[in-house]
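See structure below.
Shown here: the complex without one of its protein chains, the others still in place.
By letter and in written order, the chains are A and B; residue numbering begins at 1 in each of them.
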Amino acid sequence: MVATTPGAPAVRTRSRRRVDEGVITVGRSRAATIAANTTGIVFSILMLFPIYWVLNTAFKPADEVLALTPTFWPKHPTFDNFLSAVKAPLFLQDMLNGLIITLLAVAGSLVVGFLAALAIARFKFYGRRGIILVILAVQLVPFIALLIPLFLMLQSVSLTNSLIGVSITYLVLILPYTVWTLRGFISGIPRELDEAALIDGCSRGQVFWRIILPLTGPGLVATSVFGFIQAWNEFIIINTLNSPEKQNLMAWLLQNQTTRGTAWGPLMAGAIITSIPVVIFFLIIQRNIATGLTAGAVKG
Amino acid sequence: MRHGKYPFIIGFLVVPVALYCTFVVAAYIQSFQLAMTSWSGFGAIKYIGFENFQKLWNDDLFWKSLRHNLFLLILLPIVTIAIALVFAFLLNVGGSQRGGVTRGVRGSKAYRIIFFFPQLLALAIVAVIFGRVFGPDKSGMLNGLFPDSWSPWLFMADERWAMTCILVVLIWQAIGFYVVLFSAGMGSISSDIYEAAALDGASRFTLFFRITIPLLWGTIQVAWVYLGIAAFDAFAIVNIMTVDRGGPNGATSVLSLMIYRNTFEFSQVGYASAIGVVLFFLTLTFAALTLRVTRRESIEA
Partner (left out) sequence: MTEIFAKAEVDRRTLLRRAAAVGLMATPAVGMLSACVGGGDDDKTQQQSTGTKSAENPLGIDPKAGVEIIIFNGGLGTAYSTDVDTPLFNKKWPDAKVTFSQTEQISTVVQPRINAGTPPDMINNSGSNLMDFGAIVKAGQAADLTDLFAAPSWDVSGKTVADTLVPGAVEQGSYDGKPFAMNYSFTVFGLWYNKKLFDSKGWTVPTTWADFTALCDKIHAAGITPFGFAGANASYYMVRALLTSAAKIGTEQALKDIDNLKPGAWTADPIKKAAAAWGEIGNKYINKTFLGLKHTEVQLQQNQDKLAFYPCGSWLENEQAKDTPPTFEYAVAAYPSVTTSDQLPATAINAAAGEIYFAAAKGKNPQGGKEYIRAMLSKEAALGFTKLTKSLTVVSGAADGQTISPGLTSANDLLGKAGKDVFMGYLFDTWYKKLDDESRAAANDLMFKGGDADKFCQRMEAASQAVAKDSSVTKFTRS
């Protein structure tokens, strides 16, 4: 019997179960290992194949793309598609729009969401249950159904065809998930910390700012990633609300597909460019995502 | 501490509550209101009571769409969660033992990133890509892999299989996220429990079914609800990938698509809102049922 705190020195006995960084060894047979590795590889291929195909097409010159028999490697790889995508009218503008809208929406949702989660997690008050239910209910219905009233409402305050209007809409879209996750996080922070700080003379505000906020860090990171993904990739709402000069990159991409028939090369190149910010953001943050996901979920 | 809390509460909640009330609650109310009208999107609004719902009851396409949504509702969560659990297990536990230092399947850190990639791609792009994968003639990716002598499979153009193709795409996109979610969840299960079970001589399977799954139950529950909600949506994929938006012959129509078409193509906003109302209650019922039926004691780790 060995104490099994993570990182404890190894003790090697086959009948032991060890935990190391969240991974458990169970008595293992070779066959099982091989099977596991194979499944992993096969699955990775399945996950990645379409993405590989996007890359493949994006680097192909136009004539290779249209050839009826697909080839698995561009014979004459070229950056032309990327250049034509970037030079296309409104591309850079829409990219900028997308960035502005996404950053506004995510930042806004973090601030508002954090405060709301704080109130819900730390205080007991009349109507708390109701608010939680309302927040959940919002996530239930596909936004499509709310699009009409939303448009009418925004039009009545002249917020259609504006970046702000869309930012606010996205904020509302991301908010439920943000509040829910942050709530889980904050609940996991022991109240004793609050009490200790209060006894030491901190005001409530300082407790929130100095203690809870830093501890919620991973949660903020995780929710910001998902918020970013959602806002950056959204195209239906912004298409309905805004004119072409005020679209984001995803909407630009899809609109360009139709007016001239489908130019696959530039379309795939555009898709890659559109996905880059998200991928970069994700790669930077991915270590913290796991922590972010679980603290909220397992504690329920 | 009781005193002085209300200013905080109100201050913190006033913005989100205000946002919700104007954007969401008001939108819902207006949507419900519109469901009782025959409004076309412009011009005068005429109230017609429950006529839209009567029309809905008699509309074949509505029932078809509902069936398709239910098809997704049943299969999407089950298949996704099952595969994701197996994979998460492999990631955490499937590795070899190397001199006592354990790890998951070799390269599991890389796998975590790889599996997440489909999530990063926008749904619209995924739809476009899979439209090509499932291309009905020889230029489609899958058809291109088949030997030349086979006549091409119709995939999306085939009424019997189109909905299955949609399901495959949805699963493909969702799996990565849930693998990472479950894997992280498994990682935070305390070792003591595994210790105890191992001491009692549990095998790998028993560990999986008797310990891992019950402890992950909260996460699985949430995953089920989210996937179910996605099954009620599926708008982006269906709109882009399918033949004639919901075809062929309504074989891939879903409720969210009906809402969109009735609003923007058929100028029947009232009817679309009625569908929205139905969708709302369906989703609500599903979520409530799922949470209630799968409720279990949560284990304090």
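What we mean here is this: contacts are C-beta pairs under 8 Å (C-beta built on N, C-alpha and C of every residue); 3 or more make two chains touch, one makes a residue touch a chain.
All values reported here derive from a predicted model rather than from experimental measurement.
*Asks:* Return the single residue from B:Thr22, B:Ser38 or B:Thr290 that touches the missing chain.
*Replies:* Answering carefully, the residue with contact to the hidden chain is B:Ser38.
*Asks:* Taking the entire complex into account, which one of B:Pro118, B:Gly135 or B:Gly185 touches the absent chain?
*Replies:* B:Gly135
*Asks:* Among A:Phe114, A:Phe151 or A:Phe228, choose the residue that contacts the chain missing from this document, as touch is defined above.
*Replies:* In the full complex, the listed residue that touches the missing chain is A:Phe151.
*Asks:* So that we can see where the missing chain sits, which residues of subunit B does it touch?
*Replies:* Within subunit B, the residues that touch the unshown chain are 38, 40-43, 48, 51, 55, 124, 127-128, 134-137, 139, 152, 154-157, 239-240, 242-245, 247-250, 260-261, 263-271.
What we mean here is this: only the chains that are shown with their structure count from here on.
*Asks:* Compute the distance, rounded to whole Å, between the mean C-alpha positions of subunit A and subunit B.
*Replies:* The computed centroid separation for subunit A versus subunit B comes out at 15 Å.
*Asks:* What does subunit A use to touch subunit B in their complex?
*Replies:* Counting only subunit A, the residues touching subunit B are 4, 6, 10-12, 17-28, 32-33, 36-37, 39-40, 43-44, 46-48, 50-51, 53-54, 68-70, 112-113, 115-116, 118-120, 123, 125, 131, 134-142, 144-150, 152-153, 168-169, 171-172, 175, 179, 198, 204-205, 229, 232-233, 235-236, 250, 253-254, 257, 264, 267, 271, 274-275, 278-279, 282-283, 286, 289-291, 293-294, 297-300.
*Asks:* Name, in rising order, each residue of subunit B that touches subunit A in their complex.
*Replies:* It comes out as residues 1, 4-6, 8-9, 11-13, 15-17, 19-20, 22-28, 30-31, 34, 41, 87, 90-97, 99-108, 111-126, 128-130, 132-133, 138-139, 141, 144, 172, 175-176, 180-181, 183-188, 191-192, 194-195, 198, 203-204, 207, 215-216, 218-219, 222, 229, 232-233, 235-236, 240, 256, 259-260, 263, 269, 272-273, 275-277, 279-280, 283-284, 287, 298, 301.
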